[in-house]
Every structure is written in C-alpha cells, then in structure tokens.
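Worksheet: one structure, shown below.
A single protein chain has been omitted; all remaining protein chains appear in their positions.
Going in written order, the chains are labelled A, B and C, and every chain counts its residues from 1.
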C-alpha cells in the first residue's frame, strides 16, 4: 500500500494529539492540509497517493496545539512553534508511516516502517 | 476498545521489527508470548482482554533479534539483551497502545494513546 | 575515561530531572544509590569505576518523582513507577553515557556515546 500516514502523539500526557494542524508539502505545493482526528491521525485522501521519489515535508503546528491545551505551562516564546519535518521518498511502492511524538519541548520522528 | 497493543519498529534501519520474541506478563504470570508479525505487531488474542488495574510488563528479546540480522555489528556483550518494560494500567476501559522503537543501542517507549 | 554516567531529563517540561532516585545494580548488588543533582546528573563516585564486562541495571524512580511535582496530572495507577533499564558493558575501557529522557508516559534511553 503506497502513500504516507501521519500519527501524532502528545507524549507529555500520554494521549494522541487531537486537532493539531498538519500539512504535507512537496516542491513548494501543499499536497494536504488539515487537523489530526480523534485518533491522532492526519486522515486526508491525498496521503493515499503514490508519491514520486523526492523530498517531502510534513509541517506540524505544535505551538498552536499546546497553546490551546489547559494546564500546560509555556514560555512567552514557545520552544516549539511550527515544526518542519523533511523526509525523502525513495520507493513509491512502499508505505511511509510517520509517527510523530511531541511534548512542548521536543519531538521524536522515526519512520515507523513500510 | 480495551486491551493492549504492542508495535515494534527497528529505527536503526527504518523497518518494522519482524520475528522479535515478546511477552506480556502480570503478577508473575505470562499472559501472552509470541513473535512480532510481518507488520511489527505482537498479535496475540490475550491482548484484547480487559485488564485489571495494576502493573504489567512487556518483555522484548532485542538481543536475539539483532543477533539474527545481517550486517548489524554488535559487541561481544550486547548493549541490549532482554528489555523489561513495566507499565501500569489504571483504567481497564482504555486501550493501551505501546509503540516500541529500538536500535541495538537503546529504545524509546512512550504510550501511544488511548 | 571508563565508567558510567547517567543524566535524566524530564522532556515533558524541558527541564533536567532533579531529585529523582536512581540506583545502579549488578549481579544482585546495588553499586550506587542516590538522587539526581541540580544538573540532572546521578553523581556518585562508584560510577567512575572500571566495570567488568557483563549486565548492569539502572533503576529510575519515575513514579515517585512525578508524584512530587506540581500540576502534573497522574492516573491512580501511574503508567510508570520504577523503571529498570538493563544494559551490557562489553569494553571496560569505554565510557557508557546513559542519557534518560522521560515523561510520566514513557521514556527514551539510547546510549549517548563512548
């Protein structure tokens, strides 16, 4: 199954991140834009495409997400605001699962397997 | 959907970990034992149970897994061998997704959401 | 410089973890026991030893640490309580730096280099 899947977990609180704005970009174009759903998934039909080899970028609006949460102390200048995660697709027939784990103070993004 | 799910990714090579031996234990008993499947999932019927609140342990046989892989240099005494990951279940009605990311030199285990 | 160093960061809040109880164990013995200092380091003279090859265990009292912090919501049964991190020392002349990153909902422990 080709395509990309993106799953966001707020590991500071052990919950999936709901309603975080995410975009998928390529070569200056926004391929998909929306918010993570109740399961933390960025569920967008454009992600099921067969992507040409090349460089892509997932963009996560972490600062806005945490500023909407209650009882999460944040500094005046947030440590993380809009996170750009660039990754390369080499084989269009593979699936690229991109789990994204974050706190207000960092993130972890390792390919989750084909 | 109550229960536990366990997914293992070998982030040193960007692939799901296939055939890694895993156990789920509680109070001195092995509740489930088996190997991760072709998707990196520890797919065992006992994991769909409704678990009583308390302390549980997932055990990952990382050393044996890496010793079977080709072209992965390992020291004579492996850095990781059998990893014990203890976690508490507080609410039996919640799902506990446990993504587990490893290399021969460490691991990351954050609850992946309800 | 042989030996082991242990550094704990609370990545849910972007701070070093101060006052977390830590132990280093080997073959049923406690080699060192104490609390992380103001820099998040487990600073104990026994860690500067030249360790024989074999299996060691660092133990982190995460549950007690978070229960003392203010404004950190925790479930009745904490997800993490006492974390056991087993690692192997293969070359006694190498240094084993063990950075430990945690939230109440998971941790990351990759060897930080020789």
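Methods note: contacts are C-beta pairs under 8 Å (C-beta built on N, C-alpha and C of every residue); 3 or more make two chains touch, one makes a residue touch a chain.
On a predicted model such as this, the values are computed, not experimentally measured, just so you know.
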Touching residue (missing chain; options A:17, A:32, A:58 or A:89): A:89
Residues in chain C touching the chain absent from view: 7, 9, 11, 14-16, 39-40, 99, 101, 108, 110-114
Chain A residues that touch the omitted chain in the full complex: 53-55, 75-84, 86-91, 103, 105-111
Residues from chain B at the interface with the omitted partner, ascending: 11-14, 71, 73, 79, 103-106, 108
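Operating definition for what follows: only the chains that are shown with their structure count from here on.
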CA centroid of chain A to CA centroid of chain C, Å: 30
Centroid distance [mean C-alpha coordinates] between chain C and chain B, Å: 21
Chain A and chain B: spacing of chain centres that average the CA atoms, whole Å: 24
In chain B, residues with contacts to at least two other chains: 108, 110-111
